[in-house]
Each structure stands twice: as structure tokens, then as C-alpha cells.
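Structure in C-alpha cells, see below.
Partial complex: the chains shown occupy the same locations as in the complete assembly.
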């Protein structure tokens, strides 16, 4: 950590700061510049609060050299983390597809979709039981009953299931859920993250609407710091000034997160654009960019879906897309070997 | 609600859509344009799901005429809502100042600050017990003990208290809290909003980092739809590309929210900029723009604050700012009377 002092800081002031930092366990190197004195703190600065140091008298600015996340950091864990969910693996160059309806609507619907996406090659089933909706007047999901129906579909098809938790109080309903999803709006629901850190379930953590890579990794860190290292990062589009698409898919998040972290990175092309016709090109671009998986909305009858029908693929369209994904993944592997 | 059909929709297709809408209780007016047929739906369209209608065959686009929020809408409630918290009132042209430290750190600290801000003219005391922090390694607040100390300060000074809830499970600790704050990161924690709708406490609802006015009002609608009409809206800066300030205060939110809604609107200048030296100019601009109140961070020793010291005012600086706020409020009232 580098501490830049204000211009003309007096010798005594500098010495007092240096003593201060030494007293809490850091080595300090002093550089005297033409206008500013700069202190380099040596030691474990990860737990220092950068804002508090900025407040100290004579301090002009503070710059971190090391990232503030540790467990999620590739520097301390160079190998890719690979997460196993029953027969599925996510990470380490996988292309694992999670598919299913936005929300669970009936036993017939979820089983129909589950069988279909399994036949097409999906390895996990997604489906919303608890639905975060902007309007209190919109369909809020089947809730407990939705979880029960997902478990039926799991029993029927053998596909492990992924579904979203919206509040801590729902946690006990997730005992037989295979992967717990934390939605974009809850990415910084820190109480929830802490409790998920006490489980041993894989957590699919979606990036918030306006959160940076570092903030996403700090939220992963919350889960990991409490003991659960099974975190799957998910890019699902961020909010920008462009309104033609629902969100703006930040495809650079794939290589960026893989540089910064060892955790698997998947992409949600359905929420990214919000329109079914964008799902194929965005899925293929994510495969090409090196994503470890995709989470895709598929519905047996999108026009009648209780939510997000606009962005859901039909089952035949998903089947075609899976064929394209396979072609593209092969090309991506071939590229990687060059 | 206006439903725009695709070019060249056949007569039969149009008729079938019209029948469909009539069967669910709407009157439909048909306009035949040069390229598109347009349907006007007449009736209570507030509960229709715009995305679902977009999915219907032959539908090209759907545009809402009415806002999707009702309880929070000024159209149906022209008078300003005024919220009373003990002796304080918020709304209807008030300039009510809420002040206190970012986080409660000790009994001595909170009582010192409480007495001081009361003497300067603050009408409510703020203080964080549960702290949402980006890093799991940062100070997370005194939690239960923090609430207890706030209640001590309330007993000592008579100031009603405002503090943030981070999770539903904390709710019973808030029995004697006067105003419950929902932070920016929880603005779309819908399960929390619903439960707060079942209380009768005033809720201070902060705008999310990247949420629109309409989304903020839809979150207020969640609380109001479940029975609690005491919602105070708070603009605290949004996230943009500018990094010099911590967030970008959207001062237009004040007149915009007051046009759209009857709820009180306050401004948080401390979080908006993230630097103490911006608190005075931003506070004064909020007064001039017509805000009903301000929530300001004040600390007895900002350089040693356990969080957000950079943006906290000292007690003497807050005292001076209150004098300025009073001058400015008087000018704003004089302007209003022209």
C-alpha cells in the first residue's frame, strides 16, 4: 500500500506517521519526491481500511498495490477451481449448460422442460421458485411449492437443480437444491452471503447491475471467508445508457474474472439482452471468450410464460443452440491449443 | 396501454387479439396506420405484464400510458404526504435534518454526537448498528449492541432514531427504532420490503446505485401495497463513469420524485460525494432544489471513525452547516412564494 503525503508535509509529521504504521506492524519505506513524500507500507495490508488511512492528517491519497480479496484471488490459487455437482463439472475449461424456465409454473411444465433440455444436452436444470419482481403486482413465483416441483423434476430426470434464494428465511427449503443462486439484486446482501458461507452448497453468484469485477469478487470473498469455496461467478449484463437491450452484456468480464480469480465463470445470455433472438449470438460469443458455462432460459410455451417470456427460447430453438454451442466449443478448444 | 402490431398483420390476427383482450375485461380501440395497426387497451392496465403482451404473436411493441405504481403516485394522491416522527415532521416542504455517525462505536461516542447534533438543530439521530461493507474483513458494526446504544442516546437526548436494517431476521430488534432505513444495496430486496410493509414504522428508502426513479417508486409501492404508507424517499447518488466523487448526486431526483409522487424526498450528501468537503455545497443545493430533509454523517473524531470517516463532518462543521441550511431554507421559501 502506498501512502502519498500532502505537499510540504513537515519532517515531524512524516516521522509521526511512520511511527504510527510501524506500531501496527508494518515496515515503511520513505520516498522523498520533488513535491510529495511517499510511504510504502510493507506487510499484510489486506485488512487495512483504505478510507481510514486517507483521513489521517497530512495524507493526500492512498493507493492499493494488492487486491483486497484473497480466497478468490488467482495469485494465491493459480489452478482453476472445478466445481462438481453430481455428474456435472463447472470450471477448468468446461462448457456446462444450465437450462430451464424463468419460473416454475406447474409440475407438467417443469418436467416437460427438464426432459427436453436434458435430451438437448443441458447438465443442470434451472427454474425460479422465488421470483424477484420489480412490481409487487407481478407474479412472485410458486415459492415453497416451486421448490417441491423442481425436486420432482430432479427425481424424474436426474438433473441437479439450480434455483434462486431471496432471503435467509428460505434457506431450510434449499436442503435438496444442488446449486443456490444469488441474484443480481442480492449480490451485496451481505447477511445472506455470510450464511451461504456456512453451507457447503455451490453458490451461483450473479454480478449486480452496476457492480465492478472487484465488488463481485469481494462478494465471493464473503462466502469463501466463512468457509464455502464453491462459488460460481456469473456475468449477466450491466446497466448502461443503452436501452435497446435490457442490459449490456460485458463480455470482457469472462477473461477479466479468469485473470483475477480461479473461480468458474459462466454467462447468462437470457437476462443480458432480454430478447430471445439475442440468446444464440451472445451464447456463442461467451463460448468463444472462454466461459465455463451458460445459464439459459427455455420454456415450453414462451408466449404464455408467467415471467420473462420475451427472453426464453423454445425447446426446439434450445436444441439447435446446443448443437451450435458444441461446434463453437470445439473451435474454442482448438484455438486454445494454438 | 398501446399495443403496436407488426406490419401487415392480417385482419383475422388483429381480430383474434382484440377478442383476447376483450375476454379479459378491456375495451379495445383499433387504429389502422399506414404501416401498423395499433390497439388501445382501455381499463385497469396496471396489473398487465407488459413483457407478456410483447410475446403475443403479431405484437411488435407495447407502450404504457399510465405509470405502474399507484399508492406512491401523486396523480391519485395530490397532497404531499407528511410523516410525523415524534416531534419531527418530514414532507410538505419541511427541511428536517437527520444527523449522526456512520456507525455507532461506543456509548460515549453516540451520546456525544447525539447531544451535539441536537444542539445544532438536527431533529433525528442516525447511526449504523448493522453495516453493509464491501469487504468481509471490514468492521461490520456493533449490531445488537449498536441498537442498544442508539436507544440510550435516544433516552438521553429525546431524539428519535434512524438506523439501517440489513436482513429480515433483525426486525424484532427494531421495535423501539423510530425510522427503519433500507440501504441502497437492499432497495430491491423485495422480501424485506414486503415485511416492512406489515409494520407501521416510517421507512427511509434509499435509491439503489443504478436504479431509476420508477424502480425506486416501485420499491416504495412494495411497502405501501402491504399496508405501510410511511415511506421517505432518499436520493444518495448513483453510479456513473465519474470516479472523482464516490457517487454522482442526481439532484434532479428531488423535483422529479416530487412530481411523480406525494412522498417526502430527502438527500444524503455524505454518501453522494464521499468527501467531507462536498457535504456543505451538496446540502445547500438540495435545500435549494426543494428537498424535504437531509441525512448527514457527523462524527466526534472523523479521522478515527470505524467507517466512512472521509465523508463525516466534525461537530463544529455540522453546526456551521446547520446555520447555512437555515439561511438557504429561508431563501427557498421566499423563492417558492414568488
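Order of writing sets the chain letters: A and B. Residues in each chain are counted from 1.
The criterion applied here is as follows: contacts are C-beta pairs under 8 Å (C-beta built on N, C-alpha and C of every residue); 3 or more make two chains touch, one makes a residue touch a chain.
No experiment lies behind these values; they were computed from the predicted model shown.
Asker: How many copies make up the whole complex, given 2 shown?
Answerer: 4
Note that in this section only the chains that are shown with their structure count from here on.
Asker: Hey, what angle do you get rotating chain A onto chain B on C-alpha, to the nearest 5 degrees?
Answerer: That rotation is 180 degrees, given to the nearest 5.
Asker: Centroid from C-alpha atoms only, then distance chain A to chain B, rounded to Å. What do you get?
Answerer: 27
Asker: Tell me, which parts of chain A touch chain B in their complex?
Answerer: Residues of chain A touching chain B: 46-47, 49, 51-52, 54-57, 68, 130, 132-140, 166-170, 185-186, 188-192, 194, 208-211, 215, 218, 221-222, 225-226, 239, 302-310.
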